[in-house]
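Before I ask anything, let me first share the structure, which is written out below as structure tokens.
After this line comes subunit A, so read on.
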Amino acid sequence: MSQTDTNKPNETKEMELGKFGKFLKDNGIDSTRKDDSINVETIVISVKDLEPALRLLKTSSETKLNMLLTISGVDYTDRIDSIYHLWSYDHNDALVIKVELPKQSQANTDTVNLTSIANFWSAANWHERETYDLVGIRYLRHPYLRRILNPWDWEGHPLRRDYKQLVDALNDKNPHSFR
Partner candidate 1 sequence: MSELLNNDLNSTDLARENAALISPELADTVTLTSIDKAINMLSQIVSPIANLARSNSVWPLTFGTSCCAIEMMCVGMSAFDISRFGSEVFRATPRQADLIITAGTITRKMASALITLYEQLPEPKYVIAMGACTITGGMFNDSYSVVQGVDRIIPVDVYLPGCPPRPEAILDALLKLQQKIRTENYAKRRVQAYQQRPVCYVDYDCGRPLEDLLAMAMEDTSLALDQK
Partner candidate 2 sequence: MLANSAELFKFTRLTLIWLTLIFGSVWGACFIVGVLLPTLLLRACDNEIFALLAQICQYLTPLIAILVFIPINAMFMVLVERRGLALFTVRMGPNRVGPDGLLQTAADAVKLLFKEDIIPTGADAWLFTLAPIIFFAPSIFGSIPLLAAITGNNDLFAITNLPTGIFFIIAASSVPVVGIVMGGWASNNKYSLVGGLRSAAQAISYEIPLVLSLVTICYLNQSLNVVEIASRQTGGFLNWNIFGGGALNGLDKYLNALINGSSNANDILQAYYPSNQWILTVIAIAGLVVSTIIAFFMYITAACAEVNRIPFDLPEAESELVSGYNTEYSGIKFAIFFLAEFTNLFIVSSIATIMFLGAGNNPIPQFLIDYLFKNVTFIPQTINAITQALSPLINQIHLINPITFWSVVWMIVKTYSLVFFAVLVRGTLPRFKIDQLMDFGWKRLIPLSLLVFFIVIFAKGVINTNV
């Protein structure tokens, strides 16, 4: 079922750079901060900066954000966000990195493309596969980018807002029967 644009969460204002934003800026990576998550620094970085930024944050002894909690994809109808939650095994800091991928700019409107980080971060492997499966972000240079939860010959990406549910003999009741 499609949601109207009015249901979209409000965009928030940009804020000053936090600890990790400054650290990234020192290393030549630009980012903008958004105050979205509760009490957690949230930064938005561009597509090309993603891989170096994550490499840096993972390995640098200053940050040591060596725990990739999850990679989530969120469909905001006009763009798709790939969101990385970074924690650390050693200390209490946390960071949320968002990469905004506008749908229009992509040549192929079905999927949007992004660099994979699975090559240097094993935890990302399955998360990226899952995000590809459900939201439809195509992670380039992923070692094995196949659907993971749905059958591999599934059509469409279910967590897209415009996803039309398959109706066949296995699943033919009113899709909105409970709502």
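Please note the rule applied: a residue touches a chain if its C-beta (ideal position, glycine included) is under 8 Å from a C-beta of that chain, and two chains touch if they have at least 3 such contacts; residues count from 1.
With respect to how the candidates were assembled, all candidates are chains of the complex that A comes from, given by their letters.
Everything numeric here is computed off the predicted structure, so don't read it as measured data.
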Checklist entry - Which of the candidates 1 or 2 touches subunit A in this complex? => result 1
Checklist outcome for this item: In the complex, subunit A touches candidate 1 at residues 144, 146, 149-154, 158, 163, 165-166, 169-179
